[in-house]
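Only a single protein chain was left out; the remaining protein chains are all shown in position.
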Amino acid sequence: MICPNRWWAGLLLLAIGCSPPTVTSPDPAGSSADPGPDSVAADAAIPGGLVGSAWPVRMSDDALRGPFESHSGWAALLMQRDYPAALGAFGGDAPLAVGQARIHTELAAAYRQALRVGANATVQVYGENRRDEDPAAVDCLLLVSYVLLGVDDPSADRLQACQRSELEGLGPHAAAWDAWRGSGAWPPSDALAVTAGQPGPPTAGAMPDAGPLPHWRAVDLVEGLEVQLASPAGLLGLALFHEQAARAVYPQGEAAISAMLAPWLLPGEPAPAVSDELEVPLEFLFGSAMLVPADLSFMVDVTRGSGAAAVDTWKDRSAFASTIAPCVDVAGGAVDVPCVIENAGRAFDQLRTAMEIRSGGEQGYHRPFAELGRVGTIRAAEAVAEAMGDEQAMGLLRLNALDLSIGTSAEPHYLLSIAAWDAGNRNSSRASDALHAQVGHIPGVEVARFPLDALHVRLSRESAPGVPMH
Amino acid sequence: MPRQVAILFTVISLGVLLVFAFHAPDRWTVMAEAEPYASPLVLPPFGADGRGRPLTDYAMQGAHIVSLPAVVAGLLVTFLGVVGGLVRCMGSARVESVVAGLREVVGALPRMVVILVVAILMPLEWRSLMALAIVWALLAAPGAMDEAASVAGRLGGARFVEALRAHGFSRVRIYLYHVVALNLRPVVVRQGAETLMQVVFLEVALSFLALAAGEPSFTHNEATTKSWADLLYQGYQSIAMDVPSAHALVLGLLLVAVTAVAAVSISSAARAR
Amino acid sequence: MRRWWAQPLVRAVVALALPFAVPAIITLLIWALPGSPVSIICPGCDGAEGLAQRWNLDQGMVHFYTNWMGGALHGEFGNSWRVVQGVPIAELLGPAIPVTVTLILLAMVPLFLASALAGLGWIPRQLDPLFQAIGLVPAMVPALVVYAVIALRFGANMADGPESLTAKLLWGAIILGITDGALSGAIVGTRSLFDNERKQQYVVVAQLRGEGVLSNTLPNVAGALVGQMRGRMLHLLSGAVIVEAVLRIDGLGDYLWRATLMQDFGLVLAAATGFALVSGAILMLQALIEVAVAWHQRRAPVIPAPGVV
Partner (left out) sequence: MGRSRHLLVAAGISAAVLSTGAALTYYEGALPTTLNPLYAAKMVDYRAQELVFDRLWYHSPINNELESRLVQSWELTEGGKGIKLELASGIKWHDGKPFTADDVCFTVKAMLDSGTPSPIAEGYRDILAGCTPESRSTAIVHFTRIVHNPRERLGFSVLPEHAFDGNTAISPDLEFSARPTGTGPMKGSRGTRGVTFQSFANGHHSPQVGQMQLQESGDPLLAIKALINNSVQGIIEVAPNFRADVSASDELALKSYDLRSWWFVAINSKKAPLDDRRVRQALNFMLDRTELREKSIGVKPGERNSPCEFISGPFVPSSPYYNRSVPAVERSDQGQAEALLKEAGMEKVGGRWQFKGQPVSFRMGMEKSLDNEAPDILSYISNQFEAAGIGSQVYKIPPDNWTTEAITGHLTDYDLLVGKWSFGQVEDVNELFYTRSRGKGTRNIFNYSEQEVDRLLAQYDVAKTDTAARDAYHKLHRKLAEDLPYLFLWKLDTKSAWRTEVKGNTIAPYYYFTQFDSWRYEG
């Protein structure tokens, strides 16, 4: 309760019952007064042993944080999520291989999500909302999109319909992807060979774009106006380029790179094995939404392994698993959203308290670092809800995570994954905002813009009349 | 208060207001010159506002808004007071009853109500303090005329004039010197000074209300001009919400005090010997 | 004024005419405004002719005024156009008039006390500068401080809700009564009135006869005293507009202020007429008291003042 504490104000308002101001900001929840680096608070979300090993707490040690803080690459990555600047800085005079690998891996994940945005938008606009004006060429893109999304195509003769389009290179492109469907071969080199905009051989520090766009220019069947088309598959080449560049520049991090990529893989991709003793360098964790190496393994297990059952498996080793465990009813197949948000808040407080104790006082970076822990926890619960098929909880958790993903927590690949989910839900406004935010920073994501723009125009022209408001 | 002191105070206070009014920048300087809420020590003479802009501009522009309308309203009331007094000296009963009737009608309604109704009818671009100041003066005039008339009455009204005529003074000299200069002066000057102060308070009140209601002001164009009400408004925030703008409140109250001192000292300077 | 009843009669006539004159003048001025009132009621509505006809705006000023006054006489003021669109104005102003009258009466308490003490000479002249200094504080600064503290301390809905009305009226009355020169005016005005009267010859004679000073002076100053009190009440009514608007008290003054801002002519007309009614009532009260005083004086013996031919 803030009350004016100036003497004359107090005097003036004595009769209104203004007592001297009490401390307004309550002590961080769960913190006990007695020191002890990792003392277990009463309502701990993260087990005491794990808190100390979380990267935000480890990074409260000035000696450990020093080299990161002084390197412009980490500042560009963490403060601005600016990949080109960070990649340039890591490739500078004393190249930091692990840093480069980290950026390339995140780019590999981001391009995959951009691909899903394009594929979902193509399915929604030309699949769910087909209009007479749409040229035959869209059937080819629909085919490729269904293949990339691992979704069965409702129409059996999609390929024949596609062949009717005489656009140069489009038929073979669709046929190649149709051939690859179900073959299980990865990477789909033959299909990629007939996909436009393929980058050259992977080289560390390079950020190629998606080549000339649009891939094809068709004509609409009613007014005869130009329709610009682009195949989402164009982004797979870029994703693989960065994945291979990461593996090439940091060969020892093979397992870590695979684990980091696992939650973002496309349906057709083989999943990496879930390893108990995963070696993850601090450079991969620093500034990410994963607190401890076991969190990576937990996320791999949830998204590509045993699904919701992973919560019990990793409850004692992964910070996320232990935090969300009380809120997940594996048998009932439901996630308690308020409980997750409450526990994520407790984990946030726990991390800040531990960081404060470790660095001997409140520091500016404590809040943003702990915020990443909170966002990561909610995103983990979201993945568990998705694995269990609890759509409502997954949606609510995504909205909460989206609200927190601002400033230093705005990880591009996560934001693009939300855009992909929105595109699939025909929420073209939010999807185009999220995609637009990355255009100009991640070269080539404009490929996904062609189908998304078409979806947005179609939806906005066919909704209830609206007037500009002020 | 002795006359010389009163005259000195008058000169100082009016001088301060007119100097401020004269130097007021006609465009609102949005250039920050110091830290937000810098104290007068950091940015003399009056410190800065929430965006680092000097409070002197507030004081000067506020003075600029009020100076002319307040003086015009004061002179108008003084003039009408003199007319009221002279009318009593002419001894014409009909005119007196008209003034009395006018006083009843005009005095019937609270002034702020009349001001607000006039304000509502002014189109957006005519909004200025001058129109409202003149209306306020016309509302105050009957009171001044009545008081001047009672003074003239105590003198003896028309009989006083006849008596002096018998001494061979010209009619003009009697009215101007004897009636007005010597006898009516204290009353009408005090009424005029009070109206001058009230018009300043009216401007501060209306601007403050507009600020509290989040509406543009009736008295000035606050896109380019700040008023003393802005000072008081920032000052209130220092009391109610721990904003470090107490120096704005002090300056605001100081300026209000200077206006009051001006009014009081004018009245006592013009007091009968 | 030759005959004693002339002045009270003028006051009574004005008191009765006010509630009719004020709306007439405002209607006249509304029509002088550019643009049609209908566009203010329903901006951007095409085909609003029906509305103009509904609110009697389509047949000129006199038609509008006669209809408005006809409705007003039996409490039908139409609906508010902008401030609370759709709510009958009578429903808004019904509770507003007692709120404003309460505020004024509460504010009169410190003034009555001060005037009585000053009249009895118990307030020394040296304190005058202090009261004048207090009077200089513009009413809205303490008013906004009180509002902000209530809002910050008890919650915004409390600050604007009915629960805090009593507290706001109490504080509003204190602020209204003390600031803006109300208190200092009351003290100085009453004291000078009684001081002048005490200098009169008959008071000296009365004292020689062992009678009380007050019992003699009071009847004679009663008329002037009531005039001063009425002036004070009008001054408070004027200040009430500001205090109500700042403290967000739903009284006549605040409705007039908000209706002015939002050009809600129906409400402006009604609120201004409300003020005219209150002012008229005070004026009528003064006329009656003057008649009573004059009637009392006529029955008391008249001692001719020396030196008046």
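We just call them A, B and C in the order they show up, numbering each chain from 1.
The criterion applied here is as follows: a contact is a pair of C-beta atoms (placed from the backbone, for glycine too) under 8 Å apart; a residue touches a chain by one contact, two chains touch by 3 or more.
Here the structure is a predicted model, which means the values were calculated and not measured.
Engineer: Pick from A:L402, A:A420 or A:V447: which residue touches the chain that isn't shown?
Structural biologist: Checking the options A:L402, A:A420 or A:V447, the one contacting the hidden chain is A:L402.
Engineer: In the full complex, which of A:D62, A:E279 or A:E391 touches the chain missing from this view?
Structural biologist: Once the missing chain is taken into account, the touching residue is A:E391.
Engineer: Thinking of the whole complex, not just what is shown, which of A:Q80, A:Q163 or A:Q363 touches the missing chain?
Structural biologist: Considering all chains, including the one not shown, the answer is A:Q80.
Engineer: In the complete complex, the non-displayed chain touches which residues of chain A?
Structural biologist: Output for chain A: 1-2, 14-19, 24-26, 28, 80-82, 129, 131, 133, 220, 222-223, 225-227, 337-338, 341, 345, 367, 391-392, 395-396, 399, 402-403, 406-407, 410, 422, 425-427, 429-430, 432-433, 435-437, 441, 452-454, 456-470.
Engineer: Using the touch rule from the top, list residues of chain B that touch the missing partner.
Structural biologist: For chain B, the residues touching the absent chain are 27-28, 30, 51, 124-125, 212-216, 221-224, 237, 240-241, 243.
Engineer: Residues of chain C in contact with the chain that isn't shown?
Structural biologist: Against the missing chain, chain C presents residues 35, 39-48, 50-51, 54, 79-88, 92, 148, 151-161, 163-164, 166-167, 169-170, 248, 250, 255, 261-263.
Here is the rule we go by: only the chains that are shown with their structure count from here on.
Engineer: Counting in whole Å, what is the centre-to-centre distance of chain B and chain C, each centre being its mean C-alpha position?
Structural biologist: Roughly 22 Å separates the two chain centres.
Engineer: Find every residue in chain A that makes contact with two or more other chains and list them.
Structural biologist: Residue numbers touching two or more other chains: 2, 4, 9, 12.
Engineer: Could you list the positions in chain B whose residues touch two or more of the other chains?
Structural biologist: Chain B, residues with two or more chain partners: 239-241.
Engineer: Spell out the part of chain B that touches chain C in their complex, as residue ranges.
Structural biologist: Those in contact with chain C are residues 93, 97, 100-101, 104-105, 107-113, 116-117, 119-121, 123, 201, 204-205, 208-209, 212-213, 215, 232-233, 235-237, 239-241, 249, 252-253, 256-257, 260, 264.
Engineer: Which residues of chain C touch chain B in the complex?
Structural biologist: Residue list for chain C touching chain B: 1-2, 6-7, 10-11, 14-15, 18, 21-22, 26, 29-30, 32-34, 132, 136-141, 144-145, 148-149, 152, 180, 231, 234-235, 237-242, 245-246, 253, 256-261, 263, 268, 272, 275-276, 279-280, 283.
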